[in-house]
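What follows is chain A.
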Amino acid sequence: MTIDTKIKDRLLREGLPKRYAKEKRFKLMGKLSVYSAIGMLLVLFCTIVGNGYSAFQQTHLKLKIVLSADVIDPTNTHKKEDILRANYQGLVKQSLKEMFPEVRKRSEKKMLYQLISPGAAYQLQEMVMKNKNLIGQTVDIWVPANDDVDMFMKEIIDAKTPEAERRIKDNQILWIKSLEQVERIKLKFNTAFFTNGDSRDPELAGIMGSLMGSFYTMLVTLGLSFPLGVATAIYLEEFAPKNRWTDIVEVNINNLAAVPSIVFGLLGLGIFLNVAGLPRSAPIVGGMVLTLMTLPTIIISSRAALKSVPPSIRDAALGVGASKMQMVLHHVLPLAMPGMLTGSIIGMAQALGETAPLLMIGMVAFIVDVPGGFFDPSTVLPVQIYLWADSPERAFIERTSAAIIVLLGFLICMNAIAVLLRKKFETRW
Partner candidate 1 sequence: MSDEHTVKSFDGEINRLNDVIIEMASLTKEQVRDAVTVVVKRDSELAGEIIEKDPAINNLELESHELTMRLLALRQPVAIDLRNIVVSIKISSDLERIGDYAANVAKRALVLNQLPPVKQARTIKNMGRVTYDLLKDVIDAYEHQDVKKALDVWHRDEEVDDMYTSIFRELLTYMMEDTHNITACTHLLFIARNLERIGDHATNIAEDIHFMIKGKPPTGRRPMGDVDGEFDIFDH
Partner candidate 2 sequence: MTNPDNNSSNGKPVFPQEKIKIACKRVNVYYGDKHAIRDVNLEIGKNEVTAFIGPSGCGKSTFLRCINRMNDTIDICRVEGEIEIDNENIYDKSLDVVLLRARVGMVFQKPNPFPKSIYDNVAYGPKIHGIASTKGELEGIVETSLKKAGLWEEVNDRLDQPGTGLSGGQQQRLCIARAIAVQPEIILMDEPCSALDPIATAKIEELIEELKENYTIVIVTHSMQQAARVSQKTAFFHLGDLVEYGETEDIFTNPVNKLTQDYITGRYG
């Protein structure tokens, strides 16, 4: 069955273009899919950043406020209750009135006052509480403007739309213009967004509450799921006898990884809240629910990491007389650690972005206060995003996107840490 070399050569040559064409087509398809994926990602990022970047700035007004002692501290005793109860709102209004003395009509005055956020009064109160020497003095301070003013300043509300359809009226526009001329209105960095909890007023709403909620929840999840997952993986992989029982356990762990996350929420509601009586909306419960969800991921990835440790290392350890426990702790675990950490961080990232199970245990409430511990009611970042996305105010749209940016930033950081850890602990053998 030998072929004449010339014929063979010709046959090979004839076939070549076809083979190369096939290869080219395949490569092209691969490139196309990569580019389209990148394209989608870009679109996603662009819309989110495009929508959200403006939320990092907020319009502020500069007011000259007379902190008259009569209003704040009529008894001159510096009593805390008096200072807290004082009519700061009135002071703000007073200041505005002085700036625009020509405004007289009640309805116009009301419109004038609407330029300022209700948060201005709280800001004043806080300032005075912190520094009681200010009582009686006159201060120039920047206070947040109302969200409509903010929207107008960011040119999201168009002055050309008919006045009736516009949330900011013509005379308000005039006032803003005049303030601009004296540089008493401008966009400033939006600190409130990072330091405040949730609020009905968009200009006062911040992510701090949900961020801390996420933080506590993740802490609970990490603290529970990493040790549990790693211990389970080590036991199953290294110590458990291979029999029908462990097979069942293994199959079930794999199935758990595929269970819809809301089911875990139901479980949390049923057991942690109703049976164990843990507080609703608390990070501790959220963390426990998310632990249930991430455990299978961590167990599976940890087992894979353990499996990837070459058996020769185990033989070597046993060969010099190490006990099984010593073999695992001294040799196998250090080598498997990077894999386990990567798996865990990816599991954590998943948990960080999870909403559904948390809805079931009440972490969807409107919570103004920044939680201070594991048992305080709180929300988490993705739930906050969900809540804001539901709000009617125009200004919440940009805040939703801004919160998404923050969440994405966290996820990217976590993945980067995963990569770094793997690089750092990876031992070549």
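Simple rule for what comes next: contacts are C-beta pairs under 8 Å (C-beta built on N, C-alpha and C of every residue); 3 or more make two chains touch, one makes a residue touch a chain; residues count from 1.
On the choice of candidates, all candidates are chains of the complex that A comes from, given by their letters.
This is a predicted model, so every value here is computed, not measured.
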Looking at this complex, which of 1 or 2 sits next to chain A and touches it?
2
What does chain A use to touch candidate 2 in their complex?
241-242, 310, 312-323, 326, 330-331, 335, 427-429
